[in-house]
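The complex appears here minus one protein chain, its other protein chains still in place.
For clarity, chains are labelled A and B in written order, and residue numbers in each chain start from 1.
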Amino acid sequence: MNRLSTGGQIDRTTQLRFTFDGQPYHGHAGDTLASALLANGVRLMGRSFKYHRPRGVLSAGSEEPNALVQLRKGGRQEPNTRATVAELFNGLEAASQNAWPSLKLDALAINDRLSNFLTAGFYYKTFMWPAAFWEKLYEPIIRRAAGLGSISTDPDPDSYDKGFLHCDLLVIGAGPAGLAAALTAGRAGARVILADEDFRMGGRLNAETHGLGDQSCADWAAGAVAELASLPNVRLLGRTTVLGAFDHGIYAAVERVADHLAEPAPGKPRQILWRIYSKRAVLCAGAIDRPISFANNDRPGIMLAGAMRAYVNRWAVTPAQTVAIFTNNDDGHRTARDLLAQGVDVAAIVDTRVDAPACDGVQVLAGAQVVDSAGRLGLKSVTVRQASGQEHRLRIGALGVSGGWNPNVALSSHQRGRPEWNEAIAAFVPGGILPQGMRVAGAAAGRFSTQGALETGAGAAIQALSDLGKTVQAPDFPMAEDGATRITPFWHVGGTKARAWLDFQNDVTVKDVTLAHQEGFRAVEHLKRYTTLGMATDQGKTSNLGGLAVMAELTGQSIAQTGTTMFRPPYTPVAMGALAGRSVGRDFRPTRLTPSHIWAVEQGATFVEVGMWLRAQYFPRADESDWRQSVDREVRATRGSVGVCDVTTLGKIDVQGRDAAAFLNRIYCNGFAKLAVGRVRYGLMLREDGIAMDDGTAARMAEDHFVVTTTTANAVSVFRHMEFARQCLWPDMDVQLISTTEAWAQFAVAGPKSRALLQKIVDPEFDLSNDGFPFMACGEITVCGGCPARLFRISFSGELAYEIAVPTRYGDALMRRLMDAGREFDVTPYGTEALGVMRIEKGHAAGNELNGQTTALNLGMGRMVSDKKDSIGAVLSRREGLQDENGLRLVGFLPKNPQERVIAGAHLLDRGAAPRAANDLGYVTSACYSPTLDSYIAIGFLKSGETRLGDVVRAASPLTGQDTEVTVVSPHFVDPKGERLRA
Amino acid sequence: MHDLAPLTALGSSAPQSDTIGPVTITENPDMALVSVAARLGQDAACTTALARILGTSAPDVAQFVQGPTLAAFWSAPHCWMVTGPDDPQSDLSTRLKADLPHMASVTDQSGGWVRFDMQGDGLGALFERLCNLDMARMAQGGARRTVIDHLGCFVLCHGGGVTVYGPRSGARSLHDALITAARSVF
Partner (left out) sequence: MIINHPLLGPCDAQEFTYLGDARLIDRPDGMADGAEDVFYDYAYLRDNPAGQHRELWFHEAGDRSWLVITRNTLTHEIISVELARDVARKQGRSL
């Protein structure tokens, strides 16, 4: 069909089968989907976003706005893939999108007829009234029509890696400038990474026909890549797009490891998201062809002239048998010459310049313009208006349009750089403040000739290495073409009422920009948002400048004055999977397992996630069908005899040093200086603003050694806080902090029989009697015949209770031993639910109460805040606003009907008061069913709570509609005098 | 001697070893690990004493050193981790406490960590997928704390390969991350 008989960097011996919209085709290794479709005579590849206009390829690279296709099926189905960069593989299934029922006969093409209504600002103007229509009518309609392609609802079967790379010099783009930079630095021994988005390195060298020395430029590129591949200090990252330039030499890049395969090899990732740490970088991202707008310039077959040349030279494909060129610069002529050389019939070069040069073998229409095109599903002809004003039609199958080249400045302005206008090439070049350590070379810097690219690439590498203290000579590169850029800017053909496209993907036309101007949206950022110019998935790579130029013309400003919109990462769209990496599903974050985890699994425990920890929630028995049955049983068994719970997850911090006690005295609001060795004390930490931060216990193991516990959730932040105090506030205190959360397996052994159980395990030389080891005692002991252990007589449940810790590796064995030894007491393991029930029954504050809004006073611990010493948060806790006598106080609540559930989060109201903020008396923080009281119970904060004991208030939840009458009681439902824990 | 049977961090009685491509990843539960934090102003004394105990100079910032029986690495300013064969008869932390009187805060960390010893060619390529350390520049004798699979880990480079210490409770996740990355690379 349209495959030329010779040339191209394709492997004609390899036939690849693929389908497009179900139709089978053949291509070759080295093809993109776009080149293969063109070779098969397929010009129509998609429908536009808004008007559903038929579209074909515009470009030959990642800037493609039109040829968006859906690849693959099932979980791997991926919409919006640019056919121009989709590497062909055997069995590829591609489909068009945004068309129904078919690409050729698309129902929503009706939008094209309605274009007078669907202009810029359409949404803002049309869907305003009536407001009630929005949710039910407008939005569903818009949502159905909006979006490109469809995503699979199946899980993505592929995996994605993330990784980190380090280099002296990152070279972005492997065209002539990039290859020159990489060779210069690589030969000098520097650590170089050369990244290129294409699957074949060489950039434009693969798409041009001129020589480099005595080689073709493509052969020279292949040789350079081979040399680079042989250097151990150079890393080649093909199929890798550098997505963004971040602070201090950090770049993000996505490597498409397996997108050119039917599916990734087992265990291998589909893509890798690299974080690249570079000392210096050279941006050699080349330049992007830009179109000229004219009426109906969006038909399949109308494409960028540079792309047309690439298809002919690199892929040996002509988009049609007869073509024409529409240009405002000499580069259009180059395309015509290359096409002629390959035997393609070039009908004419339509050159807007009156002084257009001649071109051998083809008619040049100087001072002429293409004013319209025809062909419903593909270009059939264009109308040319000659300098004389005379119009005639050219019957062609493809038109190559060359409006000049835009240096690809995107990455250069990801930080604070704003491109500068360069009159000589009529384009923006990198300017302002570039990302730290970045230089720009070659076409990206506005040096469009191959010789210029080689020179600036090598020069940038030499300068970069010189920054790093390395002196390097410029390599001796062969001579290459060094043609000047000759262009007379020409942006759009005026004098037409028909639509002339600027942004193909978002269907933005010259008329839309004119309307934006009329309606006052003239600043570029306003223009962009009002018209959606440049807001599509291609981010306006081929369209932004055209839009700016039209706006400049309308405002009478220069393009330089008009300026560009902000470039932001990512450079091209990224799969969400690549951003997630391995952190998906169960691997979203690591799982921390308690020392008794394996044992708990054997018991059939139900687990709950607490941060990263997986904790046993409760231990259901065969005859229990409801979680409450299990939890009630665990609570009753613990309060009735003895229960064991793994509490390893509590944070543990070893505080040592001469000043350890003085240090804790400042960290906790209550006193610690006088705590005796072998004793434990409850401690409350405040934030400096006087709000409670965390609580726990501190056990004095020796004069200069404490073991501090934190809540599970705050283990990390408390450690950070204590390090802050140690390093920044009191740097000369002799205190050392070590986190030992993981080093000890710790179990709560609670209940009236806990002592009896422990006496069977703790070695006999240690006295566990109430006198020998009283409430709040601690000590280092041994268990089971000499295993080192720590014992703390502390109680969260309110029962006689201990916490016993052994080195983590013995935790599993200790749990089993406790269960064996406790059989005679009917020992019961309990989980976090029973733990929670018992602490609510006892009225102990936990995370729900230490919620970042409450003070010691609110918590009923106001008197703990010592005024005899300076401690963090003490001063501000005494502020007037936090000392309100009528403020919130922690109290308990009993529903009038014991079987009526009270829910945490309910707000407290007086009887008869309307549920309004003004009547709010506080809120319920924790609630549960208490098997001990045979009633639902709750604790929470009530205004002047301590004076309202016995009152009846309402716990109301407008969210759930519950409204329960509750009696205000002490929060200590069980053993308020604390006799059990001292028994 | 007590009769509680230890479990490895991966939850078995015997350490696990996996070979993937050229790399072998082995859990090593037989090493004691003790943190030594110099008391205020005792930095120099501590460094000297450590050198005597280790039989080689104490590790400098971000360094790992191997002595005749004990090894050590720098973990934080004025703070080191000392590691050696786990000997129930002669507890390493007890010995260090005795050898560093009034000089240092000594804390047994053996139970807190899982240790994976990794050997073979291509460890550099493997670690590119695991953490942001520049392994090519770390070479032998480097020790850094870093993040692998969201977990704070120590990575030590030495003659025998690379050792990773990770939080014990996350041992399975960490092991899974190492294995998955190795399968991905090799």
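The rule is short, and it goes like this: contacts are C-beta pairs under 8 Å (C-beta built on N, C-alpha and C of every residue); 3 or more make two chains touch, one makes a residue touch a chain.
In this text, all values refer to a predicted model and were calculated from it rather than measured experimentally.
If the hidden chain were put back, which of B:Thr26, B:Thr56 or B:Thr146 would touch it?
Answer from the full complex: B:Thr146 touches the omitted chain.
Which residue from A:Glu688, A:Glu703, A:Glu824 or A:Asp910 sits in contact with the chain not drawn here?
The missing chain is touched by A:Glu688.
Considering the complete complex, identify which of A:Glu135, A:Asp214 or A:Asp247 is in touch with the unshown chain.
Final answer for the missing-chain contact: A:Asp247.
One chain isn't shown here. Among A:Asp870, A:Asp934, A:Asp963 or A:Glu979, which residue touches it?
Only one listed residue reaches the unshown chain, and that is A:Asp870.
In the full complex, which residues of subunit B touch the absent chain?
61-62, 75-77, 132, 144-147, 152
Identify the residues of subunit A touching the omitted chain, counting contacts across the whole complex.
Counting over the whole complex, subunit A touches the hidden chain at residues 246-250, 277, 416, 433, 436, 659, 662, 688-689, 716, 720, 723-724, 727-733, 869-871, 874-876, 878-879.
Following the convention adopted for this analysis, only the chains that are shown with their structure count from here on.
Using mean CA coordinates as chain centres, what's the gap between subunit A and subunit B in Å?
32
Contact residues on subunit B for subunit A in the complex?
The touching residues are 1-9, 11, 29, 35, 37-41, 79, 91, 105, 107-113, 128-129, 131-134, 136-137, 149-151, 167-174, 176-177, 180-181, 183-184.
For a test of understanding, state which residues of subunit A touch subunit B in their complex under the given definition.
Within the complex, subunit A touches subunit B at residues 159, 161-166, 191, 267-269, 272, 275, 277, 582-583, 587, 589-595, 597-598, 612-613, 648, 654, 656-659, 704-705, 732-736, 738-745, 782-788, 806-814, 817.
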